[in-house]
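Pasting in a structure now, in structure tokens, and then I'll have a few things to ask.
Yeah, one chain of the complex is gone here, protein chain that is, but the others are all in their spots.
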Amino acid sequence: MGGCPKLRSVVLGCAAIMVSAGAVLGQAIVPAEISRQTKECLECHQKLDTSVYQQWGMSKHYRANVGCFECHSASTEDVDAFQHEGFTIAILVTPKDCARCHSVETEQFSGSHHSKAGRILGSLDNVLAEVVEGNKGMVTPGFPGGVSASAVNGCWQCHGSQIKVLPNGKLDPATWPNSGIGRINPDGSEGSCNACHVRHSFSTAQARHPDTCGKCHLGPDHPQKEIYEESKHGIAFFSNIDKMNLESAKWIVGEDYFAAPTCATCHMSATKGQPVTHDVGMRISWNNRPVMSVRPEVSDAKMGLPGADVSWQVRRSNMQDVCLSCHEQQWVDNFYVQYDSLIELYNEKFARPGKALYTLAKPLIRPVAFGNKIDFTWFELWHHEGRRARHGASMMAPDYTHWHGMYEVARNFYTEYVPELEELVEKGLHSDDPAKVEAAKALQAKLEEVLNTDDHKWYLGKTDPAEAAARKKAAEDFKARYK
Amino acid sequence: MGGCPKLRSVVLGCAAIMVSAGAVLGQAIVPAEISRQTKECLECHQKLDTSVYQQWGMSKHYRANVGCFECHSASTEDVDAFQHEGFTIAILVTPKDCARCHSVETEQFSGSHHSKAGRILGSLDNVLAEVVEGNKGMVTPGFPGGVSASAVNGCWQCHGSQIKVLPNGKLDPATWPNSGIGRINPDGSEGSCNACHVRHSFSTAQARHPDTCGKCHLGPDHPQKEIYEESKHGIAFFSNIDKMNLESAKWIVGEDYFAAPTCATCHMSATKGQPVTHDVGMRISWNNRPVMSVRPEVSDAKMGLPGADVSWQVRRSNMQDVCLSCHEQQWVDNFYVQYDSLIELYNEKFARPGKALYTLAKPLIRPVAFGNKIDFTWFELWHHEGRRARHGASMMAPDYTHWHGMYEVARNFYTEYVPELEELVEKGLHSDDPAKVEAAKALQAKLEEVLNTDDHKWYLGKTDPAEAAARKKAAEDFKARYK
Partner (left out) sequence: MGGCPKLRSVVLGCAAIMVSAGAVLGQAIVPAEISRQTKECLECHQKLDTSVYQQWGMSKHYRANVGCFECHSASTEDVDAFQHEGFTIAILVTPKDCARCHSVETEQFSGSHHSKAGRILGSLDNVLAEVVEGNKGMVTPGFPGGVSASAVNGCWQCHGSQIKVLPNGKLDPATWPNSGIGRINPDGSEGSCNACHVRHSFSTAQARHPDTCGKCHLGPDHPQKEIYEESKHGIAFFSNIDKMNLESAKWIVGEDYFAAPTCATCHMSATKGQPVTHDVGMRISWNNRPVMSVRPEVSDAKMGLPGADVSWQVRRSNMQDVCLSCHEQQWVDNFYVQYDSLIELYNEKFARPGKALYTLAKPLIRPVAFGNKIDFTWFELWHHEGRRARHGASMMAPDYTHWHGMYEVARNFYTEYVPELEELVEKGLHSDDPAKVEAAKALQAKLEEVLNTDDHKWYLGKTDPAEAAARKKAAEDFKARYK
């Protein structure tokens, strides 16, 4: 589909769609009536697929006379095209197809991390699903050598598969059904608009609903859904959903609704001063995905995304513009002081020394990724617990910041990670291999250094006596005050 | 209540109910008005129990003139009958009672696993609640020797208690309140219709709501509620509940509603081609409860259920008929390829060898069930994490399939189970007991065999060099592609 021929026939059939003289490039004109081709599709599919027909019937597409054929028609050059009742069609509708009418949204989306979620297939997580959890037992036409069912049913369902097309436009069962947001499509496009604009109603209201985001943003490693539900934002949303005006075309916070923000409100939707964006990274000032939180322009640069040129300060100011729809400036400023301080605490007390120690431990562990318990300990420390703390603070969900987050980070750091490191030191020092002895000495030195910093010396019982006394006195004073 | 005399007086009182010449056996005719007896009940209970009265007032029972007396009247032969203001009544309304009007539903239910949930009381789980967690500290008239409060407040609340009747029709407090779906009633019937048709509104809409199923189907060992909520089915339901037409008498998917399926839709409710069933097993093609997933007809045969004669192929075809209300055939076929492949992966990579290893480990551990750490490790591997993975795949919730499922299965297999087995081998080999030495050798041999299979040899660092190189190259190519 290079050059995007798939919709050529549509363009010919409904010339009006694209012949938009002065309009923004690529935005469509609504056809005057349902096309002859779509009417022909409906002759059967109205009965065969009533639910799909009815979902479409509730959609804006229906009102705009955009039907089956307008989206599913294909060019014979498309690798996934097939002949069906006299028409050349394809099952997949890709961002490239949607872009014929929704070019602005697709362009924004294409610049986002969302659209690149499929690229993680080559990363560490894939070792987990392919090797540690999986095997090559799932043999399909597209994977004659086999592929891991854990990747197919797990990772790929959110991140997106790399679609493989079989003869006659059939799609390989390992790669589809799949609506992962970073799906790699046969036409080279990345993404899946129906990850959020689901089923045949393509409802904007649905896409604005936090549950839609919760399809992927939940669970031990990024519980944004749970965090939102705990936050006052989520509480206000779920108990005031009837006041949210979710179906409104114009949906400007502080103008069309006042009761609560959804994920979309803060990360995507319009304010009085800002248009909608489909690049969800344009309002966040920390990327909390990596071991240590980094500024989003840094990770955008690594991935070659246009966001490389958009500083975190600009993004924060974008978000503050949303905040100010309901909160005043001091509230917003103070919130960011709180949030930044938690990131700093996590980064400096746990992530930075933890990473350095892991690097030094490497020569002392079996050289198989996830072949050692400490691999999991460290992985979960930053990837699960550390993220929970950071995401919790970003959206004011104290239970996730503390109990699911920092409490578990700290507990596991001191009761799992440090003892496991000490054991490696102990074993290494007694090794016959002089390289191991050296590595053990280096790890031991670093561990001692870390534990003797102000952040960690309490663990060694080395709390400054003045500080210890002050703590004791403060606690006593506090209690006495309420006797 | 053998022979079901409880409702005899009702039948005499409202002869019209049962005198249904040509109707399906046991289905009732609606009385012309509220009975004299129920009117007498209401004289007090309308005031005393306004909520119950009002709930009933919203019910179909009210519209059908089925009131207090029609359900609660009893025969003096019933063990739980007692005299109350001149009437012989009972507190419990059992499936046998409901069957007087709802015989088809009761019969279907009686053939289901649901109705047999109380039988687990004699199984392993009961050792947990009665011995490990519990004691005999809860002494009641029905349990003079004591019973475990953990079973009473835990297991029995979902699985059902075995009701004990005290003098005057009182119910033993260890056994009631209880609406467990497999409750063993004094009349010998199994089940509790009000597990799902709750309170006095007996609402079908309520029973169709996924939260109702979530009363029991949640948590670490079978998080179907959480899985549904993550799936696109749940997302579509909760954000389109107003379009679900839940109160409709006729509730055929693709005819009366199009927005989303609930638990009931897929497992119980009508399609254009299939009637409602109250046997929830008739559309599932895997039973994912045991250590290794089995076909449902196998477990039905073990429990002597009529489903023994219904093959998984028939059941899968029943479910596919539901799927096809919203999805097309290739989608459905491909989904099942994905789902089956995950079951196969779990079964063969982890469950089968894990079970064999546990059997070989038995002679080397203390012969007290759950008296060894490894008992819990293995139990949770299949009963908690392994189920989560399988259930997650069955309903397309990737977070449960992967992070809560296969990831934890694999992590705990390699970092807990294998080391614990190795420790048993080590200790056994140095035992003075030759039987233990033998057992340790057998376990060691099996463990070596397992770890050297293609599924596990990565852990030993024995990944095929060609494969390792290919993996490395694929990862590099993938990344390079997006540089």
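Chains here go by letter, A and B, matching the order in which they are written, and residues are numbered from 1 within each.
What we mean here is this: contacts are C-beta pairs under 8 Å (C-beta built on N, C-alpha and C of every residue); 3 or more make two chains touch, one makes a residue touch a chain.
Nothing here was measured: the structure is a model prediction, and the numbers come from that model.
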Query - Contact with the hidden chain (one of B:38, B:212, B:287 or B:341) - result: B:212
Report summary line: Contact with the hidden chain, among B:144, B:167 or B:367, goes to B:367
Requested in this report: In the full complex, which bits of chain A touch the chain not displayed? Write them out.
Outcome: 229-232, 234-236, 238-240, 243, 253-255, 258-259, 325-328, 330-331, 333-335, 337-339, 341-342, 344-345, 348-349, 392-393, 396, 398-407, 409-411, 414-415, 419, 454-455, 458-461, 463, 471, 474-479, 482-483
**Report entry** Contact footprint on chain B, counting only the chain that is left out
**Finding:** 49-52, 54-55, 58, 91, 116, 119, 121-123, 126-138, 140, 148-150, 152-158, 170-171, 173-174, 176-177, 179, 198-199, 201, 205-206, 209, 211-212, 214-216, 218-221, 303-304, 366-368, 370-371, 373, 376
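Rule of thumb we're sticking to: only the chains that are shown with their structure count from here on.
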Report task. Round to the nearest whole Å and give the separation of the Cα centres of chain A and chain B. Result -> 33
